[in-house]
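For this view, one protein chain was removed and the others were kept in their places.
We just call them A and B in the order they show up, numbering each chain from 1.
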Amino acid sequence: MSTKPNAAVDAKEKSVGGSVAGYVDDRLASANFTKRLLNKVFPDHWSFMLGEVALYSFIVLLLSGVYLTLWFKPSMVEVIYNGSYVPLKGVKMSEAFASTLDISFDVRGGLLMRQIHHWAALFFIAAMSVHVGRIFFTGAFRKPREINWVIGTLLLVLGVLEGFAGYSLPDDLLSGTGLRIAQGIVQALPFVGTYLAMFLFGGEFPGTDFIPRLYSIHILLIPGILLGLITVHLIMVFYQKHTQFPGEGRTESNVVGYRLFPIYVAKAGGFFFIVFGVITLIAALVTINGIWLYGPYTPSQVTAGSQPDWYIGFLDGAVRIMPNWETNLLGYTISWNLIVPALVIPGIMFTALGLYPWIESWVTGDKKEHHLLDRPRNAPVRTGLGVMAISFYLMLWISGGNDIIATAFNLSINQITWFLRIALFVVPLIAFKVTKRICLGLQRRDHEKLLHGYETGQILRLPHGEFIEIHKPISDKEKAVILSKKDYSPLALEALSDANGVRNPNGGKAKIRARMSNWYYGENIARPSAAELEAAAHHAEHELHEAQKHMQQITH
Amino acid sequence: MALSRKHPAVLATVIGVALGTMGVAYAAVDSGTKPKSVVASQTQVEEGKALYIEGCSSCHGLAGQGSEVGPTLIGVGAASVDFQVSTGRMPLAAPGIQAEPKPSSYNESETAALAAYIATLGPGPAIPTAEMLDISGADLALGGELFRTNCAQCHSVSGRGGALSEGGVAPSLLGSSPKVIYEAMVAGPANMPVFSDSVLPVEDKQAILAYIEELQANKNPGGNGLGRLGPVTEGLFVWIAGLGVLLGVAVWIGAKAK
Partner (left out) sequence: MSHEHNSVEPYGAKDGVDVVSGVPVFPMGEHQLRKADLDPKAAKRAEIQVASMFGLSALSILGSIISYIKVPNESLVSVPVIGTVNANHVSVGTLFGLGIFLIGAGAIHWAKKLMPDEEVVQERHPLTSEKSERDEVAEIFKRGKAESGISEYKIIRRTLLGALSLFPLPLLVFLRDLGPMPGTRLRETIWDEGIHIVTDATYRKIKAADIQIGGLINAVPENLLEVEHEDENLNERGKASIILVRLDPADIVSQQGEGWDYEGIVAFSKICTHVGCPISLYQQRTHHLLCPCHQSTFDLSDSGNVVFGPAARRMPQLPITVDSEGYLVAKSGFQEPVGPSFWERG
């Protein structure tokens, strides 16, 4: 082992570290907690770091955000710009925009902090998104982690809102256009829209109240809630212990990995610096949101290629490809063209996301605790549904950039829009089918590997002229992973009526459930039985033996 | 779909194209500002007429009256001809939604002759003089405001162009000379509306030209501008390059050391 015991160092540690720990423990009885904390074992896998990227981006956001508040003036009072950016000298603009220009051009390091903040925001939500994906596809949301899944969903929604609020604060032409759209959507809501818009904006758009109001929401309200939820999220991960992938020595009732101290203090702590460093390097070398190009917001100007940040793109895309349905009902206007894409679609998307753990467990009837992760291929329907949801989201996201695509690839906006209107429904269905097929194919391959071993590539000619390829049994390591697949069976219909033939009052519901459960599990490839495995092992041994025999003959 | 957020080639192309355009822009700015004589001589008109009959009349008619395949050129003015011919949009390579720019088929004096001839068919906007294109005293900030009010809706705030309906495009201004841009404003080629000198006076146009020159210089104090395409490329960058690097590090952390 590489650690060198050193008596002198040990003695010193005892005297300093020990006395501090003693002082604290005398007051908090913290030794037990500290002991468990430092010894906590976490499993090691690259995909377990995705959530960390989100967490660290959030910390970077807090740090850089505080810095920006020192110079930013959340005010819509009109001023004449007189800073050092010449092409805007003498132009009338809001104080919010002018102070953002000052941060960008007259505060040293200000542009760096602005760009760190904005890039970190894009990272934060992107990392949360892939983190959700990892949790979903491995089934980590199952009992007992459903509550944390819901907290995660809330974090994602709040993150998106927080991002949009931040994007809107500088009051440049792009963000103002974004706000105009948001205001137009609020105004179009049935019953309350007009009032809500008037109250939010202190009158008509743009007014002079909104940016200061948004500012307190952006720097206090939402970050406060985010911080609280993130804390609970982490405590729950700590308390319930991390899930792990199947493998040698890994069971439902243990955790195999490394201790928090010192390994994860170094690895996860180091990763914080990596994330912070990468964001800073990108902020130093790549411009984000060059507000000086957009100019100050005024409601009579607009730019071609008006896009929101990527995480709002799916919403903007939905609004873009929605047909122009509007109903006039008894003198009242119902704007389906806004309510559906901006409210109904995201409402369904995030509700379905948040409720998925319960939906799945209702369908499968699986109420057990799960700490070993599923391999995505072993849950073909879940994986298919996930890919389906992603492709639906992707279609909306692409719709949000239809004009950029049109110019980049010389296509017609009208054709792209029509294509996407259809693709939004067709592509996800195809994605589901294809993914499910691929998963089942992979299961079948696993099955083959277990029973017949892997192909060595060595070809052997048997005495009667037949060629065979030598198969070798797979390693225990691989076996442990493949055999981790649980044998699920669809819910049976037997509960429909009892022994005396009396119909179960919940028969209809049970029938639907049985059918859905059958759809969920029906096509899964069963795990080979112990007898099959033994027979296969026997066969492999025999084949190897035969082969060796022939080899000897040949060499003789 | 054609645009995959996972594909690094997309970003590389975007950056590549942007950098390439910049290079062309510098070259064009250098060559486009030479002063030109405005008064046409009779021989020039004659030469222009000959060129016209040979190269243009099959579509625009022997007397410039137009036909089913080409609009009338009576009253379009010299500016329009110089714009269309010097940028290679005319003669048309292939019928389409709008004429694509390409290397010009006529040299400078031939283009001038063609313009001089068409100008005799009816009064229309003339080719701007060197004084009209002189931006030394222009108000850059006013230019910016005018640009954002009148130009950005199609050509975008960064001047890199944008999509129109039915497959049309507002071209990038980053490779265009001040003269060509001026001509486009007064002539209104294809679907571009006309911004005549009587409505948008010469000083305003000079201010706009000065601002476009500032855009063409492509100064990005905060680092690479990602083609100045806005949130779309920024989002692609985060997903491909940003998360790509961090996932790479995560894999490194999770991998067992040898």
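In this text, contacts are C-beta pairs under 8 Å (C-beta built on N, C-alpha and C of every residue); 3 or more make two chains touch, one makes a residue touch a chain.
Bear in mind that the values here come from a model prediction, so they are computed numbers and not experimental data.
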Worksheet entry | Contact residue for the chain not shown (choose from A:Ser30, A:Thr251, A:Thr351 or A:Thr456) | A:Thr251
Worksheet entry | Residue among A:Lys89, A:Lys267 or A:His539 touching the omitted chain | A:Lys267
Fill in: Touch residues of chain A, complete complex, unshown partner
1-3, 39-41, 44, 76-78, 84, 105-106, 108-109, 111-112, 115, 144, 177, 180-181, 183-185, 187-195, 197-209, 240-241, 246-259, 262-263, 266-267, 269-285, 298-306, 316, 319-326, 328, 331-335, 337-338, 341, 368-369, 371-372, 402-403, 413-414, 417, 476-477, 479-480, 483-487
Discussion item. Even though one chain is hidden, which residues of chain B still touch it in the full complex?
Written reply: 142, 145-146, 149-150, 153-154, 162, 164-166, 168, 170, 188, 190-196, 198-200, 204, 217-225, 249, 252-253, 256-258
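Please note the rule applied: only the chains that are shown with their structure count from here on.
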Item to complete: Return the distance between the CA-based centres of chain A and chain B, expressed in whole Å.
Response: 42
Worksheet item: Across the complex, what residues on chain B touch chain A?
Response: 1-3, 5, 14, 97, 140-141, 143-145, 148-149, 152-158, 161-167, 169-170, 211, 214-215, 220-226, 228-232, 234-239, 241-243, 245-247, 249-251, 253-255
Worksheet entry | Contacting residues of chain A [partner chain B, same complex] | 44-50, 53, 86-91, 104-105, 111, 115, 119, 122-123, 126-127, 130, 173-174, 267, 270-271, 274-275, 278-279, 282-290, 293-295, 300-311, 313, 394-395, 397-398, 401-415, 423
